[in-house]
Structure formats: C-alpha cells, structure tokens
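For reference, the structure is listed below as structure tokens.
All protein chains but one are shown at their positions in the complex.
Presenting chain A:
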Amino acid sequence: MTTIINNNAAFSIEDFNLWYGNDQAIHQINMKIPRNEITAVIGPSGCGKSTLLKTLNRMIETIPSVNTSGSIKYNDKDIFSKKMLVEELRTHVGMVFQKPNPFPKSIYENVAYGPKIHGIKKKKVLDEIVEKSLRGAAIWDEVKDRLNQNAYGLSGGQQQRICIARCLAIEPDVILMDEPTSALDPISTLKVEELIKELKKDYTIVIVTHNMQQAARISDKTAFMLNGELVEFTDTDQLFSNPKDKRTEDYITGRFG
C-alpha cells in the first residue's frame, strides 16, 4: 500500500450495526482502532466482542444470514466495498483463533501454507519465511529440529504459537486475536502474552479476551462492550483505574459477568 495515511487509525468503525437474522448483535458502534498498539476488547459472554473482531476481516461472512449497516474502514478503505477483495483484506488482517487450529500437516507446511496460497513456490524463499515467522512467534528454538513432524504432536501452547507463526508468514499489518489463550495453561498463556507484547512493535493487534487481568497486562487501549454496545473505550490504565461509566466499573470490579 503506497498511499500515505495521515490518520493514525488502522480501523475506523462508524455507526456499525450487525444482525444475525433478526437478532441485533452489535448496536451503533463508533471506534477508531489505533495503529501499532494493542487494543483489547473485553465484556461478558455474548456481548458481541468476538462478532466485532470477526467483522474486521469479514470472517463473520462465513456465518449465513448476517447483515450489517454502517461502515468500517481499514486504512481509509471501506472493507465492505465491492472493490475490496476479501482475500486481500485477509492477507493484511490476519487472525489467530480461540482454539489452536493447526492443519494436520507438518510444522513447516503449516507455516508455509499462507505464502504458498499466495503464489510463493521457491523452496529457498519459503524456508526463509518459515524460519523468520517461527522466530517471530518465539518458537523457532523449540521446533527447529523437527520441522517435518506433524504439528498435532505439539502441546496446546506450542500449537497456538505455530498458529501465530502461520499468521505472521502472510506478513499482515494487523493481527486479530480471538481469546488466543483461553484454551491454554497459565505457563503457555504467559509465553503467548509475552509474544503479543513483542509483536506490538511491528503489528497492530486487536485482542478479544475474557480475562480482564490479561487485558490490563498487555493492552494499550481497552474497549468494554455490553449487550452489543460499546460502553467505554479508552487507555487501559484509565479504564481499569478510573472508569467513567458505571457499567464498566461494575464489570471490572466483578459485580457481574
């Protein structure tokens, strides 16, 4: 992308609504997601935070009967416009899922999958991308001697870092993370959190999490959602120490949710 972008938002969400059939899951959301920062989205189950995340790379469209209104701009381009190829959007906006979902292939093939589908065939280039991505995901030292083994033989935490490496291999600008540590044990969680903080230098990260401590530990900005509405979106320190909205305060002090 050669256009110079003055505005500091990776995503500008304006008056956005989303329906599953007749049920409205997201109400009138306005927010700007800043570039090269970690934005956390918190809220109780069913508040629409995962839905919002999946909308950012249009993965939500894999669910039938979804309707939207309003606009979401990625780098000032409307992601819903006809000119926007969804495949291209998803190469710029990568995603890491809740449950580690490596392919039933070797570690190498998992990471090389993205570059391969985008037309890179040369073994040497692929080798470089695989090593760089695995290093980027802080798992190279653990797997470098067994790149040809099936990724299913790894632990859950390692699998999730392979999935992050797989995402890095397509060289995205933004990484969306949908509760990436909820299926992991505390030690693996810590490793993935450290990795996320490390990735901030080069990527814009949006992370949906159930875990408020996690949001407080790693994010720069935090959004609190409730019943499909964006209640409060501000600096993480501010939100956790001095929430403006009563509902935010009730949630972070554990009065509900």
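In this text, a residue touches a chain if its C-beta (ideal position, glycine included) is under 8 Å from a C-beta of that chain, and two chains touch if they have at least 3 such contacts; residues count from 1.
FYI, contacts and distances are computed from a predicted model.
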>> Suppose you had to identify the omitted chain by its UniProt name; would it be "Formate dehydrogenase subunit alpha", "Cytochrome c domain-containing protein", "Protocatechuate 4,5-dioxygenase subunit beta" or "Phosphate transport system permease protein PstA"?
In response: "Phosphate transport system permease protein PstA"
> Per the definition of touch given earlier, which of A:H118, A:R146, A:K197 or A:K244 contacts the omitted chain?
Replying inline: A:H118
> Out of A:I170, A:I196 or A:L239, which is the one that touches the chain we can't see?
Replying inline: A:I170
> Thinking of the whole complex, not just what is shown, which of A:H27, A:K77, A:R90 or A:K200 touches the missing chain?
Replying inline: A:R90
> Mind pulling the chain A residues that touch the left-out chain?
Replying inline: 57, 59, 62, 64, 87-91, 94-95, 97, 99, 101-104, 113-114, 117-118, 152, 163, 166-167, 170
